[in-house]
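Partial view: only certain chains, each at its native spot in the assembly.
Letters A, B and C mark the chains as written, and numbering starts fresh at 1 in each.
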Amino acid sequence: SKPDSSAAGSAASAAPADKKLSIGFFGFAKANSFAQATWAGIQEYANANNAEATFLDSNFDGPTQVNQLQDAVTSKRYDVVIVQANDGTAMVNPVKQAIAAGITVVVEFTPVGGKYDTADPQVPGTINIIDPPTVNGDGLAKLGIDACKSAGAATGCKVAYLQGFANYPLDTARTKAAADALKAGGAAEVISNFVGGYTPDTGRAAMQNLLQAHPDVNVVIGSSQALEGATPLASGKKITFVGNGGSTQAYGFVNDGTWYGVYSVPEKKSGAKAAELGLAKARGQSVPESTVVCTTLTSFDCLGTKASLQGQTADYSD
Amino acid sequence: MTVDVTPQAAAASAPASANVSRLAFRLRDYGILAAFAVIVIALSVSTDTFLTRGNLVNLLDQTAVLGLLAVGATVCIVSGVFDLTASATLALSAIIGVKIVQVTNVYVGFAGAVAAGAALGFVTGMVVTRSGVNSFVGTLATSLVYRGLAVMVTGAAIIYPPAGLAEDFGMLTWPSLFGLTSATIVFVVVVAVIGVLVARTTFGRRLYAVGGNAEAARLSGIRVGSIHVSAFVISGICSALAGLILASRAGSAQSTMATGMELTAIAAAVVGGTSILGGEGAVWRGIVGALLLTLIGNGFNLLGWDTIYQQVLQGCLILFAVTMDRWLRRRSR
Amino acid sequence: MTTRVSRAPAISVRGIGKSYSGVPVLRDVDLDIAPGEVHGLVGENGAGKSTLLKIVGGAIRADQGTISFDGEQVSIGRPRDAIAHGVSLISQEGALVPALSVLDNVFLARWSHRASLIRGRADRRRLDELKELTGFAVDPDERVDRLPIGAQQQVEILRSLARGARVLAMDEPTAVLSEHEKENLLGLIRRLAAAGTTVILVSHFLDEVLAVADRITVLRDGALVRTGPAAETSPRELVAHMVGREIDVLYPDPSPVPAEAPVVLRARGLRRGLVRGVDLEVRAGEILGIAGLVGSGRTETLRLLFGADRAAEGVVEVDGVTLHRHTPRQAMAAGMALVPESRKEQGLVMVRSVAENVALSSLPERRVGPFVNRPGERAAVGGIATSVDIRAANPAAAIETLSGGNQQKALFAKWLLRSPRVLLVDEPTRGVDVAAKTQIHHLITGLAADGMAVVCVSSEIEELLALSHRVLVLRHGEPVGEYPRGTTPEVVIAAAFGDDDEGASS
């Protein structure tokens, strides 16, 4: 039978201010430095604000994360959960269950739900602090166009965008946004059918093939990990890079001029912000339900170049 | 019944010892259940949330998808083939289901998804049996094709039922009989039907015979190819149902659904005690395997142990369960 | 022979016992075998012969008892230990590695090598010597799974000879050899024994055992009932000891075929591979024997009749129904049944139960809707099991736990359950004990008397001549003659060899 949907979303009763709250962080994977940066932010904020936090490791597995959240609702262990979804659509249901059980849910970095162009809540009652993939794609394209100019190829500029995972909806949305914006921004040719992945090795192979097929490419955009593998292959060539992900290595490449720029999300700050918003809501305060990370937490819209990264340090390393 | 007609043996020692051996013979087959019981008891004692109605409902709900795939995998493995298309078939048939929902209604869409699963299973079966290629690599290649088709159909995006039908589309998450979710009910019904099919029908007998010795089966007048195709069709239907459950939960479908889960399903079948060599095994074993794998994750979550040790302990627990199963069988030889 | 007894026995087993799931299959067996002795081991199917041999060969471990070699007690837990003591075992089930060549199988784990690198040429030379010694002719480079079953058996024999063992334990080595190769092997066994090798020979061919063995042991229900010199024993006595009572082991005479009996099976111009044009006709109630050497195409002819292999040319007619390029399924629908020669590869599903195997070819006949009629099945299997005397502790036990002969009986039973019009049997009594063999012979002649047409292939020429109304002789896949009942074995063998090149095989 159809459940009574009005019962769901019944507002949780606010916790007293002096009660120690517990946060569950459902991150991508413990063995992922990006998630570790989020975690560092969460932990710091929690420790300073009468709360304790736990990292639940789903090891990049969508179904595992779904079960973990369901079980967390059962065990009533957490007052606040922060979700960094491996599979945004699969997490919709357990997030609804958590909300129904009166748990405060913060959606961090990737959306829960299937829309990739907005930071608005896709599950009612959630707090969202995310970097919408299309915004990310647009930002990468903007850096790419600037890179073309810096390379002196403002016209006739050939840009390669290395996809993350081939044909993953989230990657597809980002790739499409980036490719469209690159064309709109005046790139002469956009190559987007190479898969760079998220490791140096896959990036290296993609770059080898790219150089084979398009030796005259001017700018290469891709995940920072992939570009780390790709960069050595371009030594001696007039190619510059734009990375996605503000790791220590990426900062290094930007600072020494090898890369033009990097799309850098302040992930530790974002984690801290997620914890802050979650705890505040659990303690009965009202908080904004949607926050775009880059515009809110950085002064340069996450568009890191040698100039804008001056004095900044990376949150994590690859 | 004894077929022994030797008067001496029958008169002297047979009756008593035969009964004992009959019992040992039966018990040794259930080692995996014993291992399962040990883990359940350990969890019941060490947490107060495990043995709650809510958690058991969750556990079954969480097992439904893997359990359905494990049933399909078991049927295939028993008949001597692997179906590595399972998760791709899951995704593609769920996508087809949503596409149909978009132009008709939820019920037609669900039925269409199941039909699509059966059709994909049929195609897989034909590809494998006609090409004569080993099923492992044949289904691996076919699964790439299915995933690729899923990408092409969806344009690598997420697809949704129309807004007006979205709520009904989620019906498999609704609570149903005895407070179980509808997904669980689907799962239980399918398991029961396929369990009976495999254990009690002439089709089931053929399945085992083909998996145990395809040549002997062929010479006994069994159409080995058809049996294999049927196994793939059953697996396709199980995949489609699992896909519907996932899509219903997510409220959408996409080409990357359940990636890699075909291997977890095979693992579940094998952990339950089905031999990958074919000709042996049972549907219930696939279920026990799927429950065991889900249980271990669930238990960890409830115990709240640091997830850094989780994988190591999961690995050890699986080893414990299958080794216990193995040793119980061997000891009573 | 007296000098042998005075030395320490080559093998001495004391108090050997073995049980499976609490059911004893060997009880307190004591046995001494002198060096250079050929020791025959006989008994009914399931008596425990193979089990005893496997224990001596280290393939399985005894529950109780000790084993000594040359007076020295040894601990044998693994085949390695037995091999180290110079024991070489040919097991009844066969132990070939399918994808390896004949050469690699013969020298399995004993390959010639220099610094671990295999020296194939040295092995080839060694194999040539062995082939000369035995008169076996096998292609060293063929994969063994492509060989007919008789040739596979030859590979096993070559292997155990290649080890230069002091003790040769052979479990029914002659079951699938032709008359001629049997003679070769028995001669070789005599020569080896004269040179000091100890041989334990398990066989259901009592005359063969009597001819070659120095002493013979009889096992019954896992217990040793008699050991004595072969010279003082008659086949009748042996049988009496084996089954515990006197029985008649004479071949039954087939009933004459009525003059008006219709032709039930007719084949015209069957051709494929080695089979180069076989025509045959069998009338209702008639038993047609097919004789020939190993590899003469007998098995292949039966397979073509049944559709197990698709004939390149030729048609088969059953009761007026014409079959062309047919499948086994169509052959069965037309009323044919084939008891294949290899129970392990083509006959039985080893991991399934006795009952499932026996019921397999007649599944549609006992069903309720889609379901198996289990009580019906139990009754049918029970009935047929009694009539062919399958001895299994439990019809639900996996068929691989049955003794070789009982497996063969189950295979036979499986096809009888269908009550076919045409019964094709390939080596039907392979590995079956004397009593059960007689039972099967009676069954075959009885079925023929009831109007079934039977085609029988057997390497046991006596059996073939005694059972058949007519014998068709194949040579190189072609019929070379047809002989009426009453023809002597010599004539048939001569035809099988061809007059031109008799004895060319050495």
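Operating definition for what follows: a residue touches a chain if its C-beta (ideal position, glycine included) is under 8 Å from a C-beta of that chain, and two chains touch if they have at least 3 such contacts.
On a predicted model such as this, the values are computed, not experimentally measured, just so you know.
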Formula for the entire assembly, written in the chain labels shown: A x1, B x2, C x1
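Everything below uses one rule, namely that only the chains that are shown with their structure count from here on.
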Chain contact topology (line, ring, star, complete or other): line
Innermost chain by mean C-alpha position: B
CA centroid of chain A to CA centroid of chain B, Å: 35
Intercentroid distance (Cα basis), chain C paired with chain A, Å: 71
Averaged-CA centre spacing for the pair chain C and chain B, given as whole angstrom: 42
Sequence positions of chain C contacting 2 or more other chains: none
Overlap residues in chain A, where contacts from two or more other chains coincide: none
Residue ranges of chain A touching chain B (in the complex, touch as defined): 1-3, 5, 30, 54-57, 59, 63-64, 66-68, 70-72, 74-77, 87, 89-90, 92-93, 114, 165, 167-169, 172-173
For the chain B and chain C complex, residues of the former touching the latter: 1-6, 8-9, 13-14, 17-18, 20-22, 24-25, 197, 200-206, 208-209, 212-213, 215-223, 275, 277, 279-280, 332-333
Of chain B, residues touching chain A in the complex: 47, 49, 52, 54-55, 58, 61-62, 65-66, 151, 154-158, 160, 167, 170-171, 173-176, 246, 249-252, 254-256, 258, 261, 294, 297-298, 301-302, 304, 307-308, 310-311
